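Note that this complex is displayed minus one protein chain, with the remaining chains in position.
What follows is subunit A.
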Amino acid sequence: MADDREVLRELWDGRLPIKFNLAADEVASMEHPEPCYLLVPRQSYFPLVADKVQRYFLKYTANSQGEEMWLEYEGQPLKWHYPIGVLFDLHASSTMLPWSLVVHFQKFPEDELLHCPGKDAVESHFMSSVKEADTLKHRGQVINGMQKKDHKQLWMGLQNDKFDQFWAINRRLMEHGEENCFKHLPFRLYQADKPCIQRLFRPITEEGEQRLLGDLVREVAPQVFNTEVEDTSGSWKVVIQGVEPPMETPVQWLSEHFSYPDNFLHICLVNSR
């Protein structure tokens, strides 16, 4: 059970200031549009917060035949199905704020980005992650034991930025029952330009000892520790929720407190050079 609730609230309230600019080669009007500024929740997804941006820029483009908007940062198309905080930590953690993004309506990068036909797709993707996380933690028993309205409440809580509504249900997914921990840790590890890594990882050893963030990173991304001195002052940063937790942090605690609303711990490995 998540005891350090202040942490949960702080993370939930985390915001990123973003400056959206229409791609210069897609401006069809005489007037070049001013950039659009938004303060967006780290825990949310771009298709849930960028409607205004789409409506605003669409009128400056050549066509409005329902082309799908997509976002890019310094040449990198941004995956809408990753939480906004993950995208920032992975691609732009050392950039100056506001985070400057380019808005596109043409040449959708089919081989890199999933299509987002609408908010239903975001909900489906989100719930799919929640279910997978619970399958890893509790063999799916908690999520499958809930009613459809509970699933809906999770989604609505996220969509409408309602912490209490969300956590009323989510706390059940964060309980560890008779065991002291989850069966497996739901996590994904990201590095720029590589597919994300997901493995089975138990939060405690066979002897019942807590496993730490350092143990997980050493197992899944050993190159982080491949320096002469065994600490993280090498060229890699391990960023979760915008911070670098100490390597001695138990992963069980991280899973309960630092997961995103989809119940996954999204870990970004960033080159600190």
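As a working rule, contacts are C-beta pairs under 8 Å (C-beta built on N, C-alpha and C of every residue); 3 or more make two chains touch, one makes a residue touch a chain; residues count from 1.
Please note the rule applied: contacts and distances are computed from a predicted model.
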Report summary line: From the options "Ubiquitin-like-conjugating enzyme ATG10", "DNA repair protein RAD51 homolog 3", "AP complex subunit sigma" or "Photolyase/cryptochrome alpha/beta domain-containing protein", the chain left out of the display has the UniProt protein name "Ubiquitin-like-conjugating enzyme ATG10"
Report summary line: Across A:51, A:74, A:112 or A:179, the one contacting the chain not displayed is A:112
Report summary line: Touch with the missing chain holds, among A:7, A:196 or A:221, for A:196
**Report entry** Sole contact to the chain not displayed, among A:128, A:160, A:205 or A:271
**Finding:** A:128
Report summary line: Residue list for subunit A contacting the dropped chain reads 79, 81, 110-115, 117, 120-121, 123-125, 127-128, 131-132, 135-136, 139-140, 194-196, 198-200
